[in-house]
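One structure follows; several queries about it will come next.
A single protein chain has been omitted; all remaining protein chains appear in their positions.
Going in written order, the chains are labelled A and B, and every chain counts its residues from 1.
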Amino acid sequence: MPHPQLSASGELKHLLTIEGLSKALIHNILDTARGFLGVNTRDVKKVPLLRGKSVFNLFFENSTRTRTTFEIAATRLSADVVNLNINTSSAAKGESLLDTIDNLVAMHADMFVVRHASSGAPFLIAEHVNRTRGEGVHVINAGDGRHAHPTQGLLDMYTIRHFKQDFTRLRVAIVGDVLHSRVARSDIHALTTLGVPEVRVIGPLTLLPSGLEQMGCQVYTDMKKGLKDVDVIIMLRLQNERMRGALLPSAQEYFKHYGLTQEKLALAKPDAIVMHPGPMNRGVEIESAVADGPQAVILEQVTFGIAVRMAVMSLLVASA
Amino acid sequence: MPHPQLSASGELKHLLTIEGLSKALIHNILDTARGFLGVNTRDVKKVPLLRGKSVFNLFFENSTRTRTTFEIAATRLSADVVNLNINTSSAAKGESLLDTIDNLVAMHADMFVVRHASSGAPFLIAEHVNRTRGEGVHVINAGDGRHAHPTQGLLDMYTIRHFKQDFTRLRVAIVGDVLHSRVARSDIHALTTLGVPEVRVIGPLTLLPSGLEQMGCQVYTDMKKGLKDVDVIIMLRLQNERMRGALLPSAQEYFKHYGLTQEKLALAKPDAIVMHPGPMNRGVEIESAVADGPQAVILEQVTFGIAVRMAVMSLLVASA
Partner (left out) sequence: MPHPQLSASGELKHLLTIEGLSKALIHNILDTARGFLGVNTRDVKKVPLLRGKSVFNLFFENSTRTRTTFEIAATRLSADVVNLNINTSSAAKGESLLDTIDNLVAMHADMFVVRHASSGAPFLIAEHVNRTRGEGVHVINAGDGRHAHPTQGLLDMYTIRHFKQDFTRLRVAIVGDVLHSRVARSDIHALTTLGVPEVRVIGPLTLLPSGLEQMGCQVYTDMKKGLKDVDVIIMLRLQNERMRGALLPSAQEYFKHYGLTQEKLALAKPDAIVMHPGPMNRGVEIESAVADGPQAVILEQVTFGIAVRMAVMSLLVASA
């Protein structure tokens, strides 16, 4: 059975997960994004590619930051954007998820950007619109549970390619709460697909899921060993609710072992770049001197993220 | 005294209620809507009719679904839409409803789409703008208390005309919680105005208001008798708070007697259509097999609803 995000001819119809995307398709998205980067620095930051299209931000869990990036991307493509915070509306009235989708499809929606606390919800929506009348409707996963956050993965790849060019000669470390991170999963899939020979995962055992080796990673619990000679460091966000739970003694203890300090950063290659998906917990997973230092490319990630989302949206619409 | 929704020359200035609209005026709205249906399937779903107009969605009670339909309609007419959730703003600061309206009129608003828990609030607003300086401002009632929901009524008429053409040979049944339904009131007014000879209202006595006969309806408490040979079935939503109150024994009991099942549907004409204003309570007022079955036109109602709202907005602005 073909993956619901690909059309019969292999074109990207929805973006649900990086898992299963070919190396060529990922590079095609990144190449397209490079073209959009310039739109964002123009005097008039707008191209008419999605003019008259209706993009719905369907946020079943609140994330102003992610919603904003998609709203900006869609607006700069000239789309009409409608924000729906679904907690407070039909869901509360007992309407089923798929009835809500059917309704919006009947309004001639063109694109759903879906954020949901449950893994698989965007997948369910995409399968449903494929199966029913939603022929021309495209679904973008903007984060589902612990499962995937593919546009974040793609912008991370854009950032690495921008600064390091050749994926096949890199050592990349992903550090922190991998267990609860949809970003980590998306990044690992992308990195291995793009040919990164060494993907290291660093964190306390309580925050590392099983199966990392099968995904092609090397596992480290000692950050100093794990950072040795890496080219790229991807720090993960430690969510507040983890800081005082059964899995971790305290935020201070976490910082001592897994916070990225200048001292630990010195173990990586001198030209290593430091990434973070944001929002950062300064003093928990990363020291301010590093976050604001010359090796950090965290704000470049944000800039590239707009271009990557514009690229994904325009490719999806072009595939129709 | 003329109705505040009509100008001296009989043009529609506001849309507050279907009550009092002439047959010709209703058909004019439906004819205009037919023209807009095509806009929604174009590649660029936009016409410039309301370009540079300021449409305010004034929602004094939350309804993401209804707000979305008006936002989409206004956007496809190229209007600028501002969403105001009034619970959390000036109302909380003690500003009176009419002071809020005066302020927005002073910003040169062109249109207010008003949703309010109190019957008559949109009427009050329309009278106020007629009386004061709000010359060119138009008010659309997007649902007020138990009173009216005229755009829902109009889209229901559009749907019936689309599938059945001639109103004057129809038997229409409205089923469920008529007592609390603004949709039912709007539909009854529209159906009788358009010449439907037989409007049946079906429900438990506790959910039927008095005065239905005077409105031209036949009342049934036995759904099987009521559905006999009808052409159109309009199911109403049973609100959650009714399901366990003094008026009803339980949702299960309700479904048994008034839920639309395939079995009960078989009593209607073979080509009867099934309508529902949404959101549906599957298994309460309607069985999934019917909701998703070949006679259901529930999603067509949604599609027509966008075109009807575009029609109303464009006619109001043209009347200025």
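Just so it is clear, a contact is a pair of C-beta atoms (placed from the backbone, for glycine too) under 8 Å apart; a residue touches a chain by one contact, two chains touch by 3 or more.
This structure is a prediction, so every number in the text was calculated from the model and none was measured.
*Asks:* For the chain that's not shown, point to the residue among A:Val44, A:Leu205 or A:Ala246 touching it.
*Replies:* Of all options in A:Val44, A:Leu205 or A:Ala246, contact with the hidden chain holds for A:Val44.
*Asks:* Looking at B:Lys23, B:His108, B:Lys224 or B:Lys256, which makes contact with the chain not pictured?
*Replies:* From the options B:Lys23, B:His108, B:Lys224 or B:Lys256, the contact with the absent chain belongs to B:His108.
*Asks:* Using the definition of touch stated at the top, determine which of B:Leu15, B:Leu30, B:Val47 or B:Ile86 touches the missing chain.
*Replies:* Checking the options B:Leu15, B:Leu30, B:Val47 or B:Ile86, the one contacting the hidden chain is B:Ile86.
*Asks:* Specify the residue from the set A:Thr64, A:Gln165 or A:Gln214 that touches the hidden chain.
*Replies:* A:Thr64
*Asks:* May I ask you to list the residues on chain B that touch the chain which is not drawn?
*Replies:* 51-54, 80, 82, 84-86, 88-90, 93-96, 99-100, 102-108, 133
*Asks:* Could I get the residues of chain A that touch the absent chain, sorted low to high?
*Replies:* Counting only chain A, the missing chain is touched by 40-46, 62-65, 68-69, 71-72, 75-76, 240, 278-282, 299-300, 302-303, 305-306.
Here is the rule we go by: only the chains that are shown with their structure count from here on.
*Asks:* Measuring from the mean C-alpha position of chain A to the mean C-alpha position of chain B, what distance in angstrom results?
*Replies:* Whole-Å distance between the two chain centres: 41.
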